[in-house]
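A protein chain is absent from this complex, but the other protein chains hold their places.
Naming follows writing order (A and B), and every chain is counted from residue 1.
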Amino acid sequence: MSSSEPILTVDRLSVRLPPGADRTHAITEVSLSVAENELVCIVGESGSGKSMLANTIMRLLPESVTTDGGRMLFGGRDLCTATAAEMRRIRGADIAMVFQEPMTALNPLRTIGDQIGEVLDIHTDLSKADIRSRVQSLLSDVNIPDPLRAAKAYPHELSGGQRQRAMIAMALALDPKLLIADEPTTALDVTTQAQILKLIRELQQRRKTAVLFITHDFGVVAEIADRVVVMQHGVVVEHGPAKQVLRNPQHPYTRQLIAAVPPVAAPLPRKLSDETILALSGITKTYRTGGFLGRGARVTHAVRDVSLTLPKGATLGIVGESGSGKSTLARCIIRLLDPDAGSILIDGQDWARLSRGEIRGRTRQMQMVFQDPFASLNPRRKAAELVAQGPIIHGTPRHQALAEARELFELVGLDPSAADRFPHEFSGGQRQRIGLARALALKPAVLVADEPVSALDVSVQAQVLRLLTDLRERLGLSIIFITHDLRVAAQICDLVAVMKDGVVVEHGLTGDVFGRPQHPYTQALLEAIPGGDFARTAQN
Amino acid sequence: MRILSLAGRRLAASIPTLFLILIGVFLLLQLAPGDTVDAMMAQMGGGDAATARELRRFYGLDVSVPVQLANYLWRLVRLDLGFSAIYGKPVAAVILERLPPTLLLMTSALSFAFFFGLVLGVIAARGVNRWPDTLISTVGLIFYATPSFWFGLMAIVVFSIYLQWLPAGGFEDIGVVRTGIWRVLDIASHLVLPSLTLGLIFLAIYLRIMRASMLEVLNLDFVRTARAKGLDETRIITRHVLRNALLPMVTLIGLQAGTMLGGSVVVETVFSLPGLGRLAYESVVQRDLNTLLGIVFVSALLVILVNFITDLLYARLDPRITAES
Partner (left out) sequence: MGPVKRYFRSPAAVLGLVLLLIVIGMALSAGYFYPRDPLALAGRPLIWPFANPRFLLGTDNSGRDIAAQIFHGARISLLIGGVATLIAVTIGVMVGALAGFYGGWIDNVLMRITEAFQTLPNFVLLLVLVAVFGSTLTTVTIAVGIVAWPAPARLTRAEFLSLRSREFVQAGRTLGMRDTQLMLREILPNALPPVIVYAGVVMAVAILLESALAFLRLSDANVASWGNLIGLGRDVLRVQWYVSAIPGVAILITVLAVSLVGQGLNDALNPRLKQR
């Protein structure tokens, strides 16, 4: 931590939104500072104005959005009044930025080396050969394996983590005084995230760069921040040294955010029923893509020989990173996909053997809740209709189904009078409740939930998880819960299965798996959860 | 090499399409009132039934339709398009004679439309919702709505009849024998108006697509990255936006090749160009079904060829294409 002169001082900065937005100002009188060799985290949920702040400092706002008072002092001048040409000289050279989604932040048609070299090309007089060698050393600085090949590669030829390393190399090309990182690890898997966080921390300490790190995750804050600024609705509600804010949060919103990322400790084990409601055995699903007349066909073993059992009334979590096959498994169980082999036994019926028509008749046994609260509801149907759809298909008279839908609204914590609205009039969390009500309308015995809270803000996540736990008790539901987030799994699951490359590498009681992980991959996953000590011990 | 094999595979995939077209049109033409022999007899000023029978046997029209079709396809494999009774020559020879004006016309119209569509689209996108954009978009809309044959006629009235700057029709001046560069210039002057006429609607389409695609690319994340690097707007356009924005344009050339070839029917008729399009028109009027079928075959081939070239172009522009295969 450093007490030297601040590199950047933001002083009572306000940013005005165009008329017709949900509020007049995206940012209201925000003040903060970053010093040399200091990493400041700005934390907030969507709509807090944290990304807008980053774009304001870079002066990359859309034309309709303007600063409305305040100053941004950097290197002895106010960035608010800098000309476009002055800003161009500062961007990339003195202030650099890393974005959330490395795939779209890189030009798909140009090589990595070319795009990194461009920064050097426009800001320095280095020769082509010098630029090439600088690009090489930058790529090795960010620990990309085989920098020679990476420089010649196009973005789509690298993995997500490597792309973000390349973005960081590009940002650090000219040793900027200030690095702004806008949720740089949100789009990455947890193990990759851990590596990238470590890399940013290392580079920052080695180069004494000032870093403004934007995140929604207090785990990340605990992992890397020197100081924290908490934002809500465009206002700074709390700021201070990271340790102090984490251990002794003052503002209720900060407390709420911290409470939403509880430690990865399993809840007290509940007594599980001896009765098995769902038994999977040997589920296998293989994809064959591409290939013309059998040549060059690529075979992906999405799910390989998965056998699991779900006791009645229990919640079985299936955790894994992207590409682990967990979503494919969920879709095989509910028969949105047809498994190549294996059986899915419910009530003595093997769902894997049923025809499409037979499944249509048995949808009351098993229902699904989807990930994306925006894509999972037909935008042209009213909420009540969406919920009543299932029973109507299965022969319930329309008026009765609609009346029941309103009751379900109450059950999932929505105002029944909102039943006549269209999906776009609800917030993300409310939409997810509608999705839940739609699944529950058929009174299923088993609920398959595919990342049901991943698209939600952390505070909303907590509410939906509470609702799910509550409904499980009241309705005696048995749940298959797919998630990439071990903290979420720890909160709700009685049992977990860890998947990697289509295979279940470890499964058992949540407390056992997370408390005494046996498989190296499970250990790596737990190790990678940001926040380290904070996530495990801080709050006891 | 990978690019070539990819495009080659696409080319191979279009062979069934070609057969589908030929079989479809062949069967369709069976429904036409009268066959080639009827047309010939009409041209000869009538004849008796015996002659007609004789002729039908000669042209292989006396067997069942499936056999005729099989015969036709078998001859096609050997690149024999049959005999045109009207022109008294093999269809292949007739078509080959008419091909150069059409190819020239299409190339020049396409170049004109593509180049100006690109430039105007970029200008419009740079000044979006300001007067250059409004002007260009309005002109584009009017061009789009203009029937090409009518534009051709009006161009003749203005440039050939009143101003007398350009010839009103024909492929070259047949009154004077020219050689070398003079002949080239003469043909070029004959092609100016037809190319403008044919290219006009495509200019309108290309500029609209280019504008939209520029605006879309300008909104993508990597443009923000480029700005964050400190690039100025000109470099952002030339280095990052243009190539990405060109992709839909290239796709469009392939998709519209057929429409353009179809448009040449009308344009060649207006400007009395002895090309493939005019031949198509004449063979419909004269009921020369053999030639019409030959034109169908050749124009489908041309479209497939243009698509092959645009595939190559696209694969060169977009490295992601070759990776997917």
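The rule is simple: a residue touches a chain if its C-beta (ideal position, glycine included) is under 8 Å from a C-beta of that chain, and two chains touch if they have at least 3 such contacts.
This one's a predicted model, so the numbers in the text were calculated from it and none came from an experiment.
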{"item": "Which displayed chains the hidden chain touches across the whole complex", "value": "A, B"}
{"item": "From A:Gly117, A:Gly234, A:Gly390 or A:Gly429, residue that would touch the chain that is not displayed", "value": "A:Gly390"}
{"item": "Touch criterion as defined above, residue of A:Ala173, A:Ile334, A:Val412 or A:Ala462 at the omitted chain", "value": "A:Ile334"}
{"item": "Option touching the unshown chain, where A:Arg380, A:His399, A:His424 or A:Arg474 are the choices", "value": "A:Arg380"}
{"item": "Where the missing chain touches chain A, by residue", "value": "331, 334, 336, 359-361, 363, 366-368, 370-372, 375-380, 389-390, 393-394, 435, 438-439, 442"}
{"item": "Residues of chain B (touch criterion as defined above) contacting the omitted chain", "value": "14, 16-18, 20-21, 24-25, 28-29, 31-33, 128-129, 138, 141-142, 144-151, 153-154, 156-157, 161, 215, 219, 255, 258-263, 265-266, 269, 280-281, 284-285, 287, 289, 292, 295-296, 299-300, 303-304, 307"}
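Everything that follows uses one rule, which is that only the chains that are shown with their structure count from here on.
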{"item": "Interchain centroid distance [CA atoms averaged], chain A/chain B, Å", "value": "50"}
{"item": "Residues on chain A engaged by chain B in the complex (per definition of touch)", "value": "58, 60, 88-93, 96-97, 99, 101, 104-110, 118-119, 122-123, 154, 156-157, 167, 170, 290, 292, 296"}
{"item": "In the complex with chain A, residue positions of chain B that touch it", "value": "9, 220-222, 224-232, 235, 239-240, 243-244, 317-320, 323-325"}
